[in-house]
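The chains shown are only part of the set, and none of them has been moved.
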């Protein structure tokens, strides 16, 4: 069987998650290609060498350029800090190697656009890790919408709220660097935007509202010295879709008690869908037609073998997939695409489209006015 | 014991609900005053006479002016069609009689403002039926916020969605008359705005988005002839509060499957509250402090005797109040106010404030720009 040599840049949480996903995909699915974990790169030789065995990599390096140059590396997988996404991706593209990059692609749409241009000019396959799109319940939502079961979409309400920055004593971090892009609207908001676009199509205009609730944070854990926070930790927008539907987007990382509220409600003319990733193996469905009088209600559909690739994980319904399983499904989709299967989505172009919406929300909020997304 | 002579204008659903509420309040609570259902007025003598016995009224009339003039009538209770709210209220105020009026007070803020002026000039007590404010779980939300248990409010997300107009074959009705005011943003949106203001304080600016999803409707049930719909059936707004918090409001009567989703989430710096009226005897509460590591979570608080006046209905917790019980609590508050107890809220002035937000949302949507509410 053909193998796919993986070169992974970054051995932090997402790096570990990617390494896991490739190995798990190999164990769960019958794929036409097998992943081979060839090279792990990190900030220096030592760090990389230390992490390589536990992540399952054969070799390691402190130089990501060497990783790209390595002939055994067929896919360059980027989970490095955000600021490195662009240079590494461009170098890989230059070398003609497919790129799998964690989100966000870049700190803003302009830079993401340069990455798209490079990839398309070089005809290089690209993939971006908006993993929740691979949740079978998101796939089911898309399938229900596409089939017309809930009629025409008239509204989309999406939110991604967590609370990992809710504590004002949580220190300043790289996430809060304005040079790295926007705040929660980029970090979490991009996920819900990716779902909105995936299911309801292009977003054409927005009016945004952003807030920085915690205005300064300790420079280090426990430090009395503080540093101002210059990015948003709450964001909202009203949105219009190309198909005429309207809706809203919300993102917050200062929402006490919300641990993984990546939730959306899609209203159609004939029905409604609701999904919340705190119960990510469930989808709530209401249809106006086909229910007898006195027997109408939202149905709770539990993920099972009828939904996407769930059956490869477990033959019985209701047994649930977890966060890492979703990443495993992403790795599968990527390996299939690299083995001449269906193209992987979202690619760099789609990630750029998502980033345009992010940028539009922030700019719109700053200027207190509606903006057309294609003007970004 | 003193009695309070009630004169009710309107014997439709809300009229019946008011009549019920006065009688139920008398049965449930020990009040310093007893309601006496004196006169029922409706469109003509016959209609009024037919309804009076089943609603429990002693007399009836086809002329609401006679009702106001009746010396036995201490309180003028208006549940007549919206277009009549203003003339009846103004006449009652002129006669120096307290007024209890169903929402909406008027089709727009300007007319509502005239009613406020008249009432305040004449020193007449007024009350408006934003009944959900009387739900003990809404009172609990307010209490939790006021006590500081969830810190400073940083976000309010409110929605009132139902589906009674979701079917495009549902005929054109008085609710859709543009002369009667706005559409769902006035009918349902005003409820969630009333809650937002009650708990989080004045709303200072908004940017709205409205949509008319069903563009025309049959002129009568089953008719092939249709009439255009000129009011909104979906509305959303981003909002800013006087206290600096931000948030959003949404209203829809074309939300398939949503029967009574009057729901709100209040995010504070130290906790979160969530209430949904489809389960109106529950409140979800998360607090960042006071929970041990590994034991944190949203708590589902069931309404019980510790909450507001629940105990007058049932001495045991979790046994639930219903829609009519909330109206009964409203009637109680009104009778207490009329017996020199605490003033009733919301009064005409508060209803005018709510209407200003409604108008601002619609105007802002039409002009695609942020508006300052006090400019309305």
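Residue numbering begins at 1 within each chain, and the chains themselves are lettered A and B in the order written.
Following the convention adopted for this analysis, contacts are C-beta pairs under 8 Å (C-beta built on N, C-alpha and C of every residue); 3 or more make two chains touch, one makes a residue touch a chain.
Quick caveat: nothing in here was measured; it's all calculated off a predicted structure.
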| item | value |
| --- | --- |
| Per this structure file, total copies of the shared sequence (2 shown) | 4 |
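Everything that follows uses one rule, which is that only the chains that are shown with their structure count from here on.
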| item | value |
| --- | --- |
| Averaged-CA centre spacing for the pair subunit B and subunit A, given as whole angstrom | 41 |
| Complex contact set, residues of subunit A against subunit B | 150, 154-155, 157, 159, 163, 166-168, 207, 209, 211, 213, 234, 236-238, 240, 246-248, 250, 252, 254-258, 267-272, 286-288, 296-298, 368-370 |
